[in-house]
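A protein chain is absent from this complex, but the other protein chains hold their places.
To keep things simple, chains are lettered A, B and C as they appear, and every chain counts its residues starting from 1.
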Amino acid sequence: MSGRVVDRADFGSLFDALIRRGHTVIGPALRDGSIVYQELHGVDDLPIGWGDDQSPGSYRLVPRQDGALFGYAVGQHSWKQFLYPPHTTLFEVARIDGALHFTASDEVEKSFAFLGVRACELAAIAIQDRVFPGDRTYQGRRGRLVNIAVNCMVAGGTCFCVSMETGPRCTSGYDLVLTEVLGPDRHEFVFEPGSDVGEEILSELPGRPASDSDLGRVDQIVESTASSMGRAMDTSGIKELLYANLEHPRWDEVAARCLACTNCTLVCPTCFCSTTEDTAGLDGTVATRSRRWDSCFTMDFSTLHGHPVRESTRSRYRQWMTHKLASWYDQFGTSGCVGCGRCITWCPVGIDITEEVAAIRASGATR
Amino acid sequence: MTAQLTPPGPAAVPEAMLPRPFRVLSKTHETDDTVTLELASDDAAPLEFSPGQFTMLYCFGIGEVPISISGDPHHPATLTHTVRAVGAVTEAIARLQAGDYVGIRGPYGSGWPVDRAQGRDLVLVGGGIGLAPLRPAVLDVLRRREEFGSVSLVYGARTPADLLYADELHSWRSRFDFQVEVTVDRSEGGWLGDVGVVTGLLPRVDHDPAGTVAMLCGPEIMMKVVATQLVNRGVTGSDIYLSLERNMKCAIGLCGHCQFGPDFVCWAGPVLPFERVEARLRVPEL
Amino acid sequence: MSGEREIEVGYLARVEGEGAMYLKLDGDEVLDLEFRIFEPPRFFEAFLQGRRFSEAPDITARICGICPIAYQTSACNAMEVAAGARLVGGLRDLRRLIYCGEWIESHALHVFFLHAPDFLGYESAIAMAGEHPDRVATGLRLKKVGNGIMTLLGGREIHPINVRVGGFYRVPTRADLLALVPDLEWALEAAIETVDWVSSLPFPDFERDYEFVSLSHPDEYPIHEGRIVSNRGLDIGVDEWEEHFEESHVAWSNALHARRQPGGTAYHVGPMARYSLNFEKLTPRAGAAALAAGLEETCRNPFRSIVVRAVEIAFACEEALRLIDGYSMPDSPFIHAEPRSTVGHGASEAPRGLLYHRYTIDGEGLITDAHIVPPTSQNQLSIEDDLRAYVPGRAGLPDDRLQWELEQAIRCYDPCISCATHFLDLTVERQ
Partner (left out) sequence: MSAHRPKLAVWKFASCDGCQLTLLDVEDHLLDIAATVEIAYFPEATRGQVEGPYDLSLVEGSITTAHDAERIQMVRESSKTLVTIGACATAGGIQALRNWSNVDGFIEVVYAHPEYISTLSTSTPIAEHVPVDFELRGCPISKHQLLEVLEAFLHGRNPNVPGHSVCVECKLRGTACIMVSKGIPCMGPITQAGCGAICPAYDRGCYGCFGPSQSPNVDSLAHWWRGLGVSDLDLVHALRTFNGYAPEFRQASEAYER
């Protein structure tokens, strides 16, 4: 079965199909002046008729006139908070007569359906699949996940997925992908399946088969988005470039601005660092070890013999950027950056990774 | 159109972060602040390991830290750890008594490439607690001594009282097929041996540089200096191995803390060839 | 027992700070008495000068961690009055509701943790928990219900972050508030039961004819606003405070003493004053519980203030439920209130009594002058008079017993957190 066109009026049937399958539907919603990902109960929970205006250090919602359901770029939240939650219990251990009894955490195995996953986000999930092959929580949730992707109809002011070759068209990793088509007298969604599950869901939606002209319209939308990227990054030889410039003066320059607040890493859909915490209550009979998101920007992160290895902000920023854009290739065979632009928008002082790369490229050693 | 990614199902992933309970069989005080523990799991399942590997040792309610295995790889039924008390977890470990329990995960990491030294000369250089991870290599080599050329150990500690495995060092020293050179930073209590840094002893070591494999463990700065000196003497960078140390929370490449350039020290390391890390060791705060 | 003796309480600890008591007796006669407050001065009024008007609620909250809402409310009132703004509807309800939370928490702390142990002969509630585990558990849970209101509305229980001049930074939805209802319903019943229990404690037969001063409001039991009234005919707007009261500074105390003007007499603020001046405005179940417990509509025995506090817990729970029931979410979390070149007076009823603030604001919105009168300053003379009147009949008691009873007499005022009299380092000198 190939594409199918569903009218705006019937969009709710997608929710029905997902909920019927026992999924918790997660998707974009309006909360406190921004678009976040949270549980959705129906189409009305989507940010209908909202768009966004993004630039380094700034995000503002703007109303749209067309009632679009997906007329915005990505916001601060990413899907990682569901697959790799901010807090996870690793194990509990009881001390009985001196002996230790360990029990693996029994995190509820969630069955999510993600609705509204963008191309860069599919790429980010694919990257985390490589990072977390040995993680029970991640894999438990990932294995049950249904991904309903969206081809972007607008590019955000900080998007550069074209440079990172991750979007704006969704090419893999989804069960269903939809493209929202708006016209003077039409408001439709062109759905294309990417898996058997996707085909199955699609077969339950009312609508008509997609014609060549529908698919042509999809191409047009994706192309127009691709040509309006807010940012660009030249990635040629980027790994070698950064390895050759570990002592570039630009790191001092960016360190003067960087707050080391950790925001860029925590909003990044691929960043995965975590730390652990231990508790044993007051009475010390049962102890718990848990893990929570951490960031290479904190001092504690690199502490060795009571002292951080990366004490300067310069070295922490360098660690982050070279990890994203260089050593990630060595570790996981892929870039750690998908070009979503979150770290640019959500940096409280607007530091722009594309600008930093360009600055090093402009004046750095080539090897 | 591409098929959906098919990640392994939940059942396929073991709980890699779950320790196994181990009981303390015995405790030996090596120095004022360092103890050696012998441990065994209740189910008596041996913990097979290669020299140079480490485990994650969990102390009830206090935390989990990477600790090298310091025992004999040919006796995996007993797990041996030598621990220096420097902070919350290691102090709690040092307080353990026979019969107490800890949690163990592992073994993890790359070990010393002992077999690479077969038919060649082997130089081991340790500083302080750094002798602990070298000990399994020594025990392995001595067990099949004939497979190697000359074998030597250069060991430095702060004071004579800080020397680990004192009795064992003594017996090693009395062997004719094992050159052992020991030095201290500060002489105390009638010490008649060498005083000074380990690099001072290197010229004394009898080995053929071109045919040498070297294994170094100690403070990073010491390893850097010794490795450079060995290279200057003609040992190839790819034959010099360093055991690196970084903050670790998971030991399985998930937590990100131990990154040293492209390497996760927990699984690419802790033992890495000098050739590979030489340039990185020159970059401060990497 | 006769002959002179001195009772010196070296560290009466906190009475809105740290305090001490010194008493010199000759038989029944009190020769000398000082209730000293030597809490190190912190100079709030001085460093408020030059700060922006909008900072007053957060800064003055730090005067007292036990009743920050009182400070925030009085400061907001003063600034809003100065700006000619007035909270109405949902915003007004929320301001009153968060204050109910503080009353419940603070009164529960006092009743169960600071005062009841005195009557039952324990040094602390923790010691009391051994034989009265249920009472202590009830006290803790009541405290938690109060804290729950403050945490939801204020962000946290101590020094809430969500209170600002003109209202709040963010307001809860109706559903958020409804989540508080089950706990409050439990708390109301528990409070009524507490009224019954504390009314059965052994009270000394001791009454004085105080001038009671509190806020008063035509339609409601006073909490967060109103006129200032007394049982001796005072009825003034908050902005007239300075014409009818005066503060003086005595050598032995770092807290200023407030007196009535003219005449320089003592007066009494706090739960007993509020209750006696506003009995008929209590919510139905609270009022009924008071009467059922044998309280009259006026209470002049300071030791019975523990019963009044219990009644006020019941009232605060009932009032909170009423406010939640009638709540509709305001359109905006705050109203515009920007005072310029003006003076603002604000008052509210802290758990332990009237709290008065006055600010002068310049053309830039900066504070040029601040004046803050906390309840304990106002009660100081009254406390000293109580002690003077209380001692004579009890001069025969052994020193340690007398000391404890005098501490208890001071604790009746809940001087901030009564730790005041928990910190006694008593020396008795007989002459």
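In this text, a contact is a pair of C-beta atoms (placed from the backbone, for glycine too) under 8 Å apart; a residue touches a chain by one contact, two chains touch by 3 or more.
Because the structure is a prediction, the values reported are computed rather than measured.
A.B. asks: Wait, the hidden chain, what does it touch out of the ones we have here?
C.D. replies: Over the full assembly, the chain not pictured touches A, B, C.
A.B. asks: Return the single residue from A:T262, A:S302 or A:S335 that touches the missing chain.
C.D. replies: A:T262
A.B. asks: Counting contacts across the full complex, list the positions on chain B that touch the omitted chain.
C.D. replies: Counting only chain B, the missing chain is touched by 61-63, 87-89, 91-92.
A.B. asks: What residues on chain C make contact with the chain left out of this view?
C.D. replies: Against the missing chain, chain C presents residues 13-14, 18, 39-47, 49, 51-52, 55, 58-59, 62-66, 68, 109, 113, 123-127, 129, 136, 140-141, 143-144, 147, 155-159, 161-162, 164, 168-170, 247-251, 254, 256, 333, 404, 407, 416-417, 419, 421-424.
A.B. asks: Determine and list the chain A residues touching the chain excluded from the picture.
C.D. replies: Chain A touches the chain not shown through residues 31-34, 36, 57-61, 75-77, 81, 86-87, 256-263, 266-267, 277-284, 292-293, 295, 297-300, 313, 345-350.
The rule we apply is simple: only the chains that are shown with their structure count from here on.
A.B. asks: With centres defined as the mean C-alpha position, give me the chain A-chain B separation in Å.
C.D. replies: Here the centre of chain B sits 39 Å away from the centre of chain A.
A.B. asks: From the mean C-alpha coordinate of chain A to that of chain C, what's the distance rounded to whole Å?
C.D. replies: Roughly 52 Å separates the two chain centres.
A.B. asks: What positions in chain A touch 2 or more of the other chains?
C.D. replies: Not one residue of chain A touches more than one other chain, so the list is empty.
A.B. asks: Out of chain B, which residues touch more than one other chain, so two or more?
C.D. replies: Within chain B, no residue touches at least two other chains.
A.B. asks: What residues on chain B touch chain A, complex-wise?
C.D. replies: 1-5, 7-10, 12-21, 23, 42, 58, 60-64, 86-87, 99-103, 245-247, 249-250, 252-257, 259, 261-262, 264, 283-286
A.B. asks: Enumerate the contact residues on chain A facing chain B in the complex.
C.D. replies: 90-91, 93, 95, 98-102, 104-105, 109, 126, 129, 131-136, 139-140, 142-144, 147, 171-175, 192-198, 246-247, 272-276, 278-280, 284, 287, 289, 291, 294, 296, 301-306, 309-312, 314-315, 319, 323, 326-327, 330-331
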